[in-house]
Structure formats: C-alpha cells, structure tokens
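These notes are about the structure you will find just below.
Apart from one protein chain that is not included, each protein chain of the complex appears where it belongs.
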Amino acid sequence: MADDRMERLRREGRIAIVGASLAGLRAAETLRAEGFTGELTLIGDEPYEPYDRPPLSKGVLMGLASPEHTDLPQRWEIDAKWRLGVAATGLDLPGRRVLLADGDDVEYDRLLIATGTRARPWPNEAEAALDGVLVLRTRDDAVRLQQRLKAGPRRVFVIGAGFAGCEIASACREKGIAVTVAERAGAPLVGALGGVIGAVSADLMTENGVDLRTHVTVTALEGDSVGRVRAVHLSDESVVEADVVVVSLGSLRNTEWLTGSGLGAGPRGIACDAGCRAFDFRGIVTDDVFVAGDVARSPHALFGYQFLSLEHWGNAVAQAETAAHNMICLPADRRPHLWMPAFWSSQFGVNIKSVGVPPMGDDLMIVQGSLAERRFVGVYGHQGRMVAAVSFDNTRWLEFYQRQIERGAPFPVEFPTVDRRPEGRQPVAADFPDPSLPTHAPGVTLSGYSPADQQLVFTPARH
Amino acid sequence: MTTKVSLVHQITDFTNRADPYPVYAELRKTPVLHEQDGGPYVISSYWDIESLLHDPRISSDASNLAAAGYDPLGEAEQTGLPPSFLRLDPPEHDRLRRIANSAFGPPQCPHRVEDMRDGMAAIVSELIDGFGDAREIDLVDQFAYPFPVTVICRLLGVPREDEPRFRAWVDPLVASLDPDTRQGSDPEFQKAAQEARMQLGMFLAELVEQRSKEPRDDLLSDLVNSHGPDGAMTMMEVLSTSVLLLIAGHETTVNLITNGMLTLLRHPDVLERLRQEPELSVRIVEELLRYEPPVQMVPQRTCIADIEVRGVTIPKGSRIWLVLAAGNRDPERFENPDTFDPDRQDIEHLGFGSGIHSCFGAPLARLEAQIALSELARRMDNPRLVQDPPPYRQNAVLRGPRHLDIAFDGLR
Partner (left out) sequence: MRLVVDLNKCQGYAQCAFLAPDVFVMHGEEALAYDPRPDAEQRERVARAVAACPVQAITADGLDAPSVRAETAEGGAVPATVTPREVVTVEARDGR
C-alpha cells in the first residue's frame, strides 16, 4: 500500500540533496523536523558548511563581518552525511544514483536538486584570467574581493549595475574607494525595477560619487606586462584605468551536470511543478526528483501560472521547505509552493524592497512618498491589476500592498493613501527594457504562456 | 441587539478594569464592532489589527480625528503644543520621528540606550534600598513611578540637581491626563496641573536654550543641534517631542513594571525561576507585552477611504479603535492565549503596536522592565500580594494598578 511504502521511506529511506547552501540546508532541517529518520546525504561542491551569501556583498564588504564567518545557523539537528568539496557530475535517473566528481556515487530513494547558480564569468577567457578581474558569488570570491579592497585600489570597475553591482559600488564608496560602474541599459536596476526606479538609483549613485556610465558595454579588459588588469575599454571608445574589475553580469544556473540525464534541465533552470517535482525532458513529472531554490523554475498561480525562476533568498527557504515536505508525504498532503516573490537590497544607506513580480508590470504608480526624496512606495500594474510593489526606505507599508497583490486588486490604485503626492495620482510607464534583450542580473525570469486575467483569492497558511 | 449591554461601554466601564479580558473575548466574536452611528469601529482580532496598523488608508492625523467627532477615549493631550509625531501622518510624522531618532538611536546614536544600562541598574538598586526596613511597600509610588521619570531625566539631560523639581512637575501633569482626575475636576488640582505644565515648559525651554549653546552628550543637545538632511527641530517641535517622550514613555513604563510584578506574584513558579536566572526577564517582558500590555488599545485612528474588513465596510472618516490587548489574546493567533507562558516561542505580540507608529521608546522600556523585574525578584524575600486585585487607575487605554501593595520578609 502507498501508506506503508511512505512509512518505510520516512523510516529508513535514503534521501540525497545536491547543493549544500541555503536551500539544501533548510530542506534537510525540514525533513528531520517532519520526522524523516532515514539516511540523509548532503552533497556540495564548495568545501564549506552552508553559509549565507547576501552578507558577502553587504556587511562583509563594509567590514562588519568576515567573509569566512557567514555560516548559517542550524535550526534542527540534521544528522547528515556531508559530501562537501565534491561536485555532482551526473545523474542516473533510472538507477537512482548521483555520480560524484571523485568517482563515488550516492544512491537515493528521493533526490532534491538545489544546485543554485554561479556567477556569470567574463566571456573572454584570457581577459577573465587577468589578475584583478573578479566575480562575487561565493565565500572564496568574497575573500578575494575583500583583500583587493583592503589593499586600497586606485579604482574599482564594476561591470553591470544589477543589485549586486550596485551593492559593490556602495561598499566601495563607503570605504572611499573610487569606483566606476558600466551598464548596458539606461540606468541601474532597470531589469529588476524598470527605468523610472532605475533613474532614482542612478541619482543615488552619482550623488554618492560613483562614476556611472550607462548605455555602454565593456569591449575589452586590458592587462599590463605582468598580467594584471590595468584598464577597461568601453563601447563609447573611452578607456578607464582600474586595478580591480568586478564582473557582475548575473548568474548561470548549475544544470550542466544533468545534461543527458533525461531531466528537463537547461540554461533556464530545471522545470518543476508547483509541488517542486521535476519534469523530465518529455514534460512528464517525476515522482522522486524534487527541485528547490535558484535553480528551480515553477509555475505560480498568482502570476498566470507562468514559470518563475526566482533568485531570491526567501524563495530558496520557502521552496526548500515545501519540497522537503512533499518528498516525504502522501500525495493528498502535498502543498504547493505559492511563495510571494520578495527581495531586498541595501545600497548607499537606502533600503530597497520589493514584493510580487515587478518586471511583469507595464505601468507604475508612486502611491506614497516621492521619487525625488527617495522615500516612496511604487505599485506596478499589469492588465488592470496590481502585480508588484517596491519601496525605498518605506518597508513598513509593503505588506499592505502584498495583500493587495495576493487579492489581485485593481490597478490603477484609486483609493487615497497617506502621503500621496501629486506625482502619484496617475500611472506612468514603468519602462522595462525589451525582455528579449539581455539585462544585467535580473532577479526574476519570466517564461511560459501569457497570464490569464483572473482573480485569485490567496489565503496565507495559518500559523 | 438593543437589549444587549453596549460592549463599547463595557470597555470603558471601570468595573471591568481589573480584568477586561472577558470583555475582549466577547468583542472578538464581532471582530468589527460598530454599535451606533457616529460611534467607533472596534477591531479586536490579531490579524485585522496587524493589517490595519500597516494600512496606508488609515490616518493618525489629529485633524482627521477631530473631524470624526467626540470620543470617550480619543482625547488629545492638552499640552498647548503642536501635535507630536504620534498624531501626524507622513511625511511630517516621518520627518519629526527621524530627527527624534537621530538623537536617540541608530544609526546616529547606536549606543545611547545600551549605555544607560548601568545607570538604570543603579537607579533600581537605589530605589530598592530605599524600601529600608519596611515589610510592606506600594510598588507604584515607591518604585514603578519614580524609576522611569529618573531614566527620562538622564536621557534628556536634566541636571541631577534639578531632578526633584522636574519630578514634582511631571507627577501632576501625568496625573491630570488620567480621565478620572480630569473629569473629577477638582479645581485646585487642575490649577496645580496647569501650573506644573507651565513651569515644566519654561524649564525645558531654558534647558534647550542652554544645550543649543553648549551641547552635551544628551538627547536634548542632539535634538536641537541635529545636522542631518532633515535639519534641526524648531524650539516648539523640541518641546512637543520632549513632552511626548515624557508622557508616552512614563505611564506606559509604570504600567509595564507594575503589571509585570502583579503577574509574577500571581505566578510564583515563574517568579522563582526569574530569581534563579535573571536572563529569563527578557522572555518574561516579551510575554508581558502580550499578556498584559501597558497600552490596551489605539483609539486615535481614522480611515481616509472606505475600507473593508471581514466583509464590513468602514466608511471614510470613521473613527477606529484597535484593541491591541484583545488581539494579543486572540486564539486564532496564539495557542492558549490566556496562559502566561514566558517559554512561548511564538511571541509576535502587538504590545508596542506595529507599522510606522510602533513605540518609539520600546528599547528603553524593554531594558527598564527587564532590569526592574529581575532585580525586584532577586532582592525581595518572599514577596506576596496584599490585595488581589489591586486598585486600578481609571484609564482604560493606559491600563494599570494605581497602587500595588506588596508584603515581603526583607531585602536580600
């Protein structure tokens, strides 16, 4: 019987988790918390216990924390076999085995894939290998960048003005280091928040002494005779001398190891259903392979069942918990992953937060505060309803708008609010770039079919 | 409906002061209660209160409130000063609170409160030593009342030698805000309160003047000399903010400490644990803020649009009462809500409110109560209640005992 099989799985089954970062750890904790007593193996390519990444571009660069000391607290005794410093290199789907780089393999009854993303490297390999050219994603990256910043570089050059790029620039300015930021689009953050908000970010950067170059691409990185980077060449033919270059062009999903496995995995991630079960390449859902975190791509009922890939900290936690729950429960007890997308960034002393899916929005209304004061709440609308909200130093109002989005509340926002300014009476175009053009570091990738215009009642789970 | 006793009346009715929780439980059966035209909409369940505290269609502005008509609980403090940020909406609220905060806490003054810990402990020791050889004390008059005034004096930067004068003004001023004394309308008392208010205002104005010329390391100096992007406060704004800190920070802290000791004396096992492990005071204070919050409700809000709560439309311009103490005991939110349980893991209480008006002085109040309760537990030998329930103040909003007589066998 299904019940007996599940009981046996929960008691003495084997679960493997590939990816020992935030999602992997939280899934492992949830499995134990929900009563899984079998064998649990965590596989990670980095040689470290799970650590937290957001501080690496914030507190660590500001000097408040050491890059080696951002380990995540563990909420539950997970009693796992750790295979750290060993990458997974393949998946034998019919044989239910994960193949490891050291030639070993790990058998499983249930598998969770949480391999996340890695920094997109500079495409020119020779230039990328120059001394002083860095990326920022891992603990080791952060150690390298911190050492460079401590050494007092004459100028840091950041390629790409997504959130990470902006945060790096902010940390540099805080330390009094000269910094140039180059962005292909017309302003920072346009991929994530659109051009209107991007312009606010651009002012913020310029005011804080960042040399911001927009509508440009980097054409070449120039090294000196001993292989150190010395200058950056731009598409407008200008040349900027810099001794540190940080490539901040977003991320690549770690799915190459699944090539040929038969799983529906590719550069856009691993497609899964709302219950976190992976699809195979035929589009048939599997029963024993689950996905969570940055590498997953799953349909979201609130956003027209589009497949969303969310590179968000909170998504990794929530999806890992749902995946873990669904791995060891009967089909009738499965839960959907219906997390409301949310992220934060802090730069130049401003707290930026967002809920919903801003890039889905066509129009934007500043419903509270003002862009010029850089304290405001903006609401994004699409097809007559609210789909997202963003706040600059106004986070305490955001949960109200989250509820409005959950309810599919109408857009434009007709009701009055405290601190509504004349600029907030009419919607304006949110000014997102053409989605077919690459942007730097999008936080959300949309795919799938167009959203249906439907009203959904979203009921948060009770405590 | 008409035959039922008005619940709004029962909230304000003094006979329910010692234990208002059965009335609150009754309230939660009608989570959006509106008994009569022009009367308040009373909100009593946790999630509704929590969401309205974050709702930008809800205003705290004093002028919006005045337009909503007379209210038995919503009397603005009669200080003759411009409204403090408690009674303002953004952007004015945000500007004044930011400046006040720049003199009080992080990022500009991150160590201000933490650095007061030793000083607070010294005041507490002194007050307890002051019990002397007595074997029975009134905790309110001899401890809970003088403690927060002294702390606020140190925070503002009132010179030590002026503290007794300062306290002598604050006492009648605070007492005059209590509805029974105000409506009891003893003309002598009202005159004294008026006089005290004037003296206090002049004293503060003079102090502000001094500090703007010769700044020291205190809150008043930082308020008048703030050089942030928001500029400094005007003299009137400084006075209004200081009076707010005094009034809002005083009686609430008195009640937190008094309600705390009362609750501990009713739960001797917890009191004994606190004696053994003073660090338990941290959890005890959080649970107290849920179980017996010093501010029982927020009666000063109005809505600037028609809003819908649980299918009930609250028309634009209505007065709204958010009964925090009822939300804190909402069984939809907390397990065994009527049990005092400092080991509770889930403790997201509404004791300090939430949203942009959440209690400004919360960190100070937390430290004061933690230090006071752990020291009282440690030093009083075999403390017990003389009278249960103790006599209460009239005030239904800032609810707490007027006296709390405690008998004990001696000091440790």
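We call the chains A and B, going by the order they appear; numbering starts again at 1 in every chain.
To be clear about the criterion, a residue touches a chain if its C-beta (ideal position, glycine included) is under 8 Å from a C-beta of that chain, and two chains touch if they have at least 3 such contacts.
Model, not experiment: these values are computed from the prediction.
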item: Sole residue of A:L9, A:A27, A:I43 or A:A80 that reaches the chain not shown, by the stated touch rule; value: A:A80
item: Touching the absent chain when the full complex is considered, from A:E68, A:E107, A:D131 or A:E423; value: A:E68
item: Among B:D89, B:D138, B:E286 or B:D405, the residue in touch with the chain that has been omitted; value: B:E286
item: Where the unshown chain meets subunit A, residue by residue; value: 47-49, 52, 54-55, 58-59, 62, 64-66, 68-82, 84-85, 139, 313-314, 317, 338, 340, 342-344, 346, 348-351, 353, 393, 395-396, 399, 402, 458-463
item: Footprint left on subunit B by the chain that the document does not show; value: 98, 105-107, 110-111, 113-114, 279, 282-283, 286, 345-348, 352, 354, 358, 362-363, 366-367, 370
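Just so we're on the same page, only the chains that are shown with their structure count from here on.
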item: Separation of subunit A from subunit B, taking each centre as the mean of its C-alpha atoms, in whole Å; value: 42
item: Partner subunit A, residues of subunit B touching it in the complex; value: 51, 54-59, 61, 89-91, 94, 304-305, 332-333, 346, 354-356
item: Partner subunit B, residues of subunit A touching it in the complex; value: 367-369, 373, 375, 377, 396-397, 399-400, 403, 415-419, 462-463
